[in-house]
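For this view, one protein chain was removed and the others were kept in their places.
For clarity, chains are labelled A, B and C in written order, and residue numbers in each chain start from 1.
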C-alpha cells in the first residue's frame, strides 16, 4: 500500500518525540509557567523576527476556532473561502467557540479569497446596522485547501481591504511550513508584515505529533485568548511536554526541511502529470497537496494497485505528500496514472 | 527545593513516553480510526469489565466539560460540590461547553455531595417548570477536591437519588487511580456498577503526559459526545500518539502502582501529623492530597526551608504527593512541621 | 409620501388593539397559565384542524431562531435558501440560539429551496461523520423572501427528502397569511399535512402589533421549546395581552381578509407592470411583495415623486403592500413607473 491519504496519517519526526523524553526531568509549574514554555516564546519570537506570544494547543481545529473567537464579538461575521477548512471540516467549531459567530464566504481562485469581492461584500454592510451581524475578521488559509499558496501581494491586497474596515485578520497556517518553504521568505513576511494579527501554526501535518499552536502578533489579543484557551480545555497542565515538541519542531530548521521534502514530492508528481494530458489539476500544486480530476474508473484502478488517497467527489481526488513520502512512491503513482489514463484519454474526452 | 505543589508539576512515567516512540512507525488513519485507538477500547473494556468507549482528550477540563455537555440540554442544572474543580477552577468550561448549563451546588462533607441534600434540592424543582432550568446531571469527584474518597455506599446513595429523578451521573476521576487504589476494588465498582454514566479518566496527575480520557458507560451518549469532541478541537488527527499513552498508562497495572506510591507518601505524612496536635487536617487523607490548616508564619517558615506548596487561604495549605515523591521528602516535611509548630502550639490555640 | 417600504411600517388592525383593552380586567396567572392563552390553543387548533401548541413571542426573529433551536443539536446543520431571512437579516439569531448551529444554503428558484439539490447535499454527508456537523433540519419560507409562494407540491417534495433523512422541518411563516390566501387552501395543507414540524406564524407584518407566534405540530418538541422560550425572555408574565392579540388576529378570518387585501394590491401592480416592458420582475408576485429591477435613475425619480421603498442593490428595488395600501396608491406607483421608464427603455437596454 502506498499512502497518499493525508499528511496526518504519517509519523512524527523522531526529533520531536525525543524532545519529550529530554523534557521529562524534575518538576515544573503547570499550565505554561515552566521553562520550556518560556523558551518556546523566545524561539518563535526569533523565528518571526518580532515579539510574539505562542500558545500550544492540541489541534488545528482548536487553533482556528479559538483564534477566531478571540478576534471579535459573537455577533461578528468572519469572511473566508467557501472551501476553507473552518467552513467545511471542523464541525462548525468556529461558530461554536465564537458563541454564534457566522462564517461568510468570499470568492477567489483556488481556495483563496480575493480582495475585490471582499471589498464588495463589506461595502454592503453599513457600520452600525443591526440586522446582519457586524464584519469582524477575515480568515486566510496560506496554503489553501486546494493546494495553492497565496503570494505576498495577494495577502496584502486582502489585508488592506480588511484593515480599511477595521477587521482583524487570522491566518490558518495548517500547512504554514509548506507555504513558507514555497514562498522562500521569512515567516514574518506572509504574517505580521502582511497585517496578520493571529495565526494557527500547524505542526501536526508536517511531522508533528500532538500539538499545533496559536501565534499572536497583536498583543491586545493575548489576554482574552489565554482565558478562552483555559476554558476550552486547551491548556495542558504539563505544558512543558507540548512546548518541547514545538521547540524541536522549529529548532535547526527541522520544520522547513520536512516541508521542503513533502513539497518536492508533490512538485515531482505535478511535473510528471504534465506528460499526461488527460490528468487535470484543479489548482496549481504549490505545497504538498495535489487535487486531481480523475474518472472514477481510474480511481478504482489506482486503489486496486494499492494506492490510498481520498475521493473528494465522483471526479475529484486528493493526493497528499508527507515529509517522508519517497520519490519512488511518487514515481509509482505517476507510472500507474500513465498506465490507467493513456488508454482512457479518448473516452474521457467524450465525457 | 522539595515540591509538594501539585501532581501536575511532576514528570511523566517513562513507560508512557517510550510508548509514543514505539507507536511512531507506518501510516495510520486519522481522528481515531487507527489500531492503537482500537486497542485502547479493548484495554479499557477489560479494565472496567464491560464494553466501554474511550475518548482521549487533552486535559481534564476538556474531559469534564465535554462529558457534562453530553449528558443534558443547555438549560440543564448539573449538581456538584461547592469545591468541585468544575465549579472553582475550570474557568466555567462546563457552563461554556454546556451552552449556558448551570452548576448548582449541593452540600456534603469533605468535598462530597450527600444524598439527602441532593434529594431535597431536587424535590424543590417540579418537572416541567420553566423558570429554574431542569435537573439534568450530577457530577461526583471520586477523590474529592479536599483529598477524601467516596465510599461505594456514598456513591450509590447519591446515584440512587439521581436515578430516581432520571438524572445522568458523571464522575470526575481526575485522581481516579488514587481513589481506586484507596478503595482497593475493581474500577467497575465505583463507576458503572454504581450507576455512573460517563467519567473523566485522569492520567496527567498520576504520571501521564499529554492526555486524559472520557470513558462512556452508557452507550447512547457516545454519538453526541463524539461530534462535540470534534467540534471542541479535542480529536487529534494523529490520535495513535494519544491512545498509545493511555494504553501504556493502564498496561501492567502501571497506573495503580503509581497511585499506590503517591497515596502511600500522603498516608505517611498524615500518620506523622498525628503526633503534631496543632496541625489540623481539613479532611481525611485518603488519596494523595493533604489539606492542612497552618498559621501563615509556619507557611513562611516552610517556604524558607525550601518546601513548595500551595496556600489556599491565609490559614490553609495544600500538599500534593506525586508518584515519585520520596519517603525522605515526606519525612523532611514532617520534621519541618514538627520544628515549626512545636513552639507555636500554644499561641495558635489562642487564635 | 406613499409608503411601500415594508409591511412592518404599517398600522395594526384596530381589532387587535381593542382586544387588548377587553382583556384588561381581573387578575390572571402569569407566564401563559391564563384563560386567554388557553383559548388561543383552541383557536389555533381549530384553524389548523389538529391539536397544536401555540407560543406567542415578541418577534419573527425570536420565532425562527427558537423554533430552529428546538429542532436539533447545537452541532446541527439547518438547510435554507441563500436569501432566507434567517440567513441574511436576523443577526445570525439562529446560530446564536442554536448554540453554534450552522445554516447551510441550498439552491432553488425565487427564494425557495428545491428538493434535488437538497437531496444531493444530504447525500454528501454520511451519518455518523464528525467533521461537518450533522444534518438536523430544513427551514422553508412559505412566502419567500423574493415574493414567491411555494406550491404544495414543492413543499412536499422538499419534505419527502428531509424526512427520508430524519430531518425536522421548520416553516418561516412571516407572511403565512399572504401565502395561505394565495394558495387558497386550509392552513393545514402547507404545514403539518406537508410534513412541517414547527412554524413561525407571523402576524406583525399583516396588521399585528407586538407579537408573532410559534406553532408546534410535533408534540415532542413542545417541552424543550417551552424552557428555551422562558430562558430567551420570550415568555411574557402578562401573557394574556399577547394571546388576546393573536386571538383577535385569527378570529372571524381577519388575518386572511388583511392578507387578501395586500395581495390584491401587489397583484394589481404586477398586472400593471406587464404593460411596461422595461420593468423586470425578479420573481413572480405571489404574495404582497414586488421585487423590481430598475435603473438607479428611476429609483431617484420615484423618490423625488414621494414614493418610499427599499433599494436592495443598485439595480433592485422592493415594494411591499400593506393590508391598508390603497388601489390609488398602487395606481400612482404604476403611473410614475410608466412615466419614468418609457423614455429610459432604450438606454437601459444598453446597460
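Keep in mind that, in the parts below, a contact is a pair of C-beta atoms (placed from the backbone, for glycine too) under 8 Å apart; a residue touches a chain by one contact, two chains touch by 3 or more.
These figures come from a predicted structure and were not determined experimentally.
The chain not shown here is in contact, across the full complex, with A, B, C. The hidden chain makes contact, of the residues B:43, B:102, B:280 or B:338, with B:102. Residue-wise, the contact with the chain that is not shown comes from B:74, picked out of B:74, B:121, B:191 or B:278. Considering the full assembly, A:75 is the residue among A:4, A:75 or A:150 that touches the omitted chain.
Within the full complex, the residue among C:63, C:122, C:247 or C:292 touching the omitted chain is C:63. Across B:89, B:224 or B:332, the residue that sits in touch with the chain not pictured is B:89. For chain B, the residues in touch with the chain missing from this view are 74-75, 77, 88-92, 95-102, 130-133. Contacts to the hidden chain, counted on chain A, fall at residues 31, 73-75, 99-100, 128, 130-131, 133-134, 223-224, 226-231, 235. The missing chain lies against chain C, touching residues 3, 5-6, 8-12, 14, 17-18, 20-21, 24-30, 57-63, 65-66, 90-93, 96, 204-205, 208-211, 227, 230-238, 241-242, 322.
Everything below uses one rule, namely that only the chains that are shown with their structure count from here on.
Farthest from chain B, judged by the mean position of CA atoms in each chain, is C. We define each chain's centre as the mean of its Cα atoms; on that basis chain B and chain C are separated by 51 Å. Note on chain placement: the centre of chain A and the centre of chain C lie 41 Å apart, centres being C-alpha means. One simple way to say how far apart two chains are is to compare their mean CA positions; for chain A and chain B this gives 35 Å. Residues of chain B in contact with at least two other chains: 227, 230-231, 235.
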